[in-house]
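Right, I'll just put the structure down here and ask away after.
Our next item is chain A:
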Amino acid sequence: MRTGFQEELDRVEGLLQEEGALVLRSLRGAVNAVQENDHELSDEVIAFDDEVDRRYVQIEEGIQLLLARQTPVATDLRLVLAMLHINLHLERMADYCVTIAKLTKLAPEVDPNPRLLEGFEEMGSRAEEMIRVALDSFERRDLAGAESLVDLDELIDRANRRVVEQLLALGAEPELREYGLRMVLVSRALERIGDHAVDIGEQTAYLLTAEFREFTDASHPTPREA
Partner candidate 1 sequence: MKQIAFRGVLLLSLSVALVTLGTLLFTVFQDGWGQLDKTLITGVNSSDPHQAGARPAILATIEMGLLLLAFVVPIGVGTAIYLEEYANKERWYNRLLEINIMNLAAVPSIVYGILGLAFLVRGLGLGRVLLAGAMILTLLVLPTVVIASREALRAVPNSIRQGAYALGATRWQVVWRQVLPAALPGIATGSILALSRAIGETAPLIMIGALTYIAFDPTLLGPFTALPVQIYDWISQSDQDYTLRAAGGIIVLLGILLVLNSVAIFVRNRYQKRW
Partner candidate 2 sequence: MSQVETMSESPAAPVTIGDVAVQQAPAAEAFDVRGRDVVFDVQDVTVSYDDDPAVSDVSMKIYKNLVTAIIGPSGCGKSTFIRCFNRMNDLIPSARVDGLIDYHGTDLYGSSVDPVEVRMRIGMVFQKPNPFPKSIYDNVAFGPRVLGMKDDLSGRVQRALEQAALWDEVKDRLKRNALSLSGGQQQRLCIARALAVEPEVILMDEPASSLDPIATTRIEDLMHGLKENYTIVIVTHNMQQAARVADMTAFFSVETAADGAARTGILVEYDSTKRIFTQPSDKRTEDYVTGRFG
């Protein structure tokens, strides 16, 4: 029943998953660029953002049409609204990847501190994992998976704190200070990517429970009960 409608929903969701895959590639590229201080790779990442933006627009249009033409209700409506929000979060993640790439290019040449690079790699891996979990739990409509993102975010936050500590201990020379400044922003960008992944998880939870709910927020540091 309503095969056209279902096909269209599936198509937009498919585009969303593709966008997610593109974001993952972008992230991997950005983190590698940081590791190897590879400016050409950074340029690629920056150019690649157009690809994500194109998906973003297509998904926006698709959602607009779904709302205008199919008048979705109940689960369908929640799905469309969830996709609308997830689309935004993915696009923001991709923008952060661009930010990281730009910062890589701007940062001065400095001898790499292996522990620092490990820290970034860890943050990058955590972020990748979170994106995967977020997209996967959305696809499989897995509430537990979505809620597990909060714990993963905790890990990325700790990695972020460790990286910041090391950056603060770099040294006083102007080059090092500039490097530290840029890298703090990179770290923050990675941490924000993790936050957006949690937001995607919240959208999955909304889809499944019809509740508008944040998993955690600043005034309630421990996760709320469902």
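Regarding selection, all candidates are chains of the complex that A comes from, given by their letters.
We take it that contacts are C-beta pairs under 8 Å (C-beta built on N, C-alpha and C of every residue); 3 or more make two chains touch, one makes a residue touch a chain; residues count from 1.
From a predicted model like this one, the values you see are computed outputs, not experimental measurements.
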**Item:** Pick from 1 or 2, the complex member that touches chain A
**Value:** 2
**Item:** Of chain A, residues touching candidate 2 in the complex
**Value:** 1-5, 11, 15, 18, 22, 25-26, 28-29, 32, 36, 38, 40-41, 43-45, 47-48, 50-51, 54-55, 58, 61-62, 64-65, 68-71
